[in-house]
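First the structure, in the form of structure tokens, and then the observations on it.
Removed from the display is one protein chain of the complex; every other protein chain stays in position.
And now, chain A:
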Amino acid sequence: VVEGLALLDLGVSPYSGAVFHEVRLPSGSCSIPLLCPQSLCLCLAFLQITDVLTAVALYLAIQDFNKVVFKKQKLLIELDKYAPDVAELIQTPMEMHYIPLKVALFYLLNPYTVMSCVAKSTCAINNTVIAFFILATIKGSAFLSAVFLALATYQSLYPLTLFAPALLYLLQRQFIPVKLKSKSFWLYTLQYAALYLCNLVVIICLSFFLLNSWDFIPSVYGFILSVPDLTPNIGLFWYFFAEMFEHFSLFFVCVFQINVFFYTIPLAIKLKEHPVFFMFVQIAIISIFKSYPTVGDVALYMAFLPLWSHLCRFLRNIFIPSCMLIVCSILFPVLWYLWIYAGSANSNFYYAITLAFNIGQIQLISDYFYAFLRREYYLSHGLRLTRQDGTEAMLVLK
């Protein structure tokens, strides 16, 4: 970002080069603290403020969400939708009281968040926008939710997939059932989509007028989609495209990009009753498979883990993914140093840790997903499962 501002000072469009890929609006707002290169503290203070804002937004959002969950639970109990012996699975206000604080602390004290702040990464701003989007959605304000979602999509393309969980949540709040034939469903969907698209168009045009050219579109979105820069990061893309045969690179770029967007519809169908969990899984998928992931993205979805602390008893293998994540986080800087500075390791070492880190993340998310689905099954079918002859049965995914 400093480079982009320096280029602007020289009178050159910052997008004419290949170094600057951020969008204009936030960089314009950041220009004040960043223009003084000596004011390192100012820059860090700015990022710390954004982190605190994210934590506050998450706190308020989860507080509201807890109320919604409790109300829904009460409704389902009254409607007798739950099996008789699931009293220990029901969430009580006592245990839910500290969850918002835990979520905020999980985000603020996460070493990944701290690392991202120290590295002065603009991911913090991205996280803040997504956190405000979640807050607006849970509060039920469709307009604000569309505004923040448009901002998040404008910065990096992938939050587009968060449109589906937000829509499902808002529909639930309006008590509109999700049926494909229902007119009110389509009406609300179109309203929300229109809000979102209008906001997006307004923001893009505003960017155009700030710099008087459409240069930023290929530089920002083209860059995210076509992955030209192969600087090593914690994701899967860089080494894959470094070793790709030229002939297939377009095909695999398309496959990898589709892979991010492609889980949305099946997840929407499966998790239409639980849009906030859907949002959590979607954010996790974005941060694993996006083209240039950073640890700040990982920190954002990890902040939600206290919210699902009632699923802990159903997690099958939580030990291995958490160990993998911890070990990989420690080994990342070590192997990077060995490859780039000491010259005694190869790029393969760093790549292997990347693979292990991503598999750890995937296992973590799928484990939580499994636990969530299992709890839902127990809630509707009871905890003591018996077979026809009365003996205790096992639960299998088939």
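Operating definition for what follows: contacts are C-beta pairs under 8 Å (C-beta built on N, C-alpha and C of every residue); 3 or more make two chains touch, one makes a residue touch a chain; residues count from 1.
The criterion applied here is as follows: contacts and distances are computed from a predicted model.
Going by its UniProt record, the hidden chain of the complex is named "GPI transamidase component PIG-T" among "Auxin-responsive protein", "Hemoglobin subunit beta", "COP9 signalosome complex subunit 3" or "GPI transamidase component PIG-T". The missing chain, though absent from the display, is touched by one residue of A:175, A:245 or A:319; that residue is A:245. Residue-level contact of chain A with the missing chain is found at 2-3, 5-7, 10, 12, 16-19, 37, 228-232, 236, 238-246, 256, 259, 263, 266-267, 269-270, 285, 288-289, 339-341, 343, 346-348, 351, 355, 358-359, 362-363, 366, 369-370, 373-374, 377, 385, 387, 393-398.
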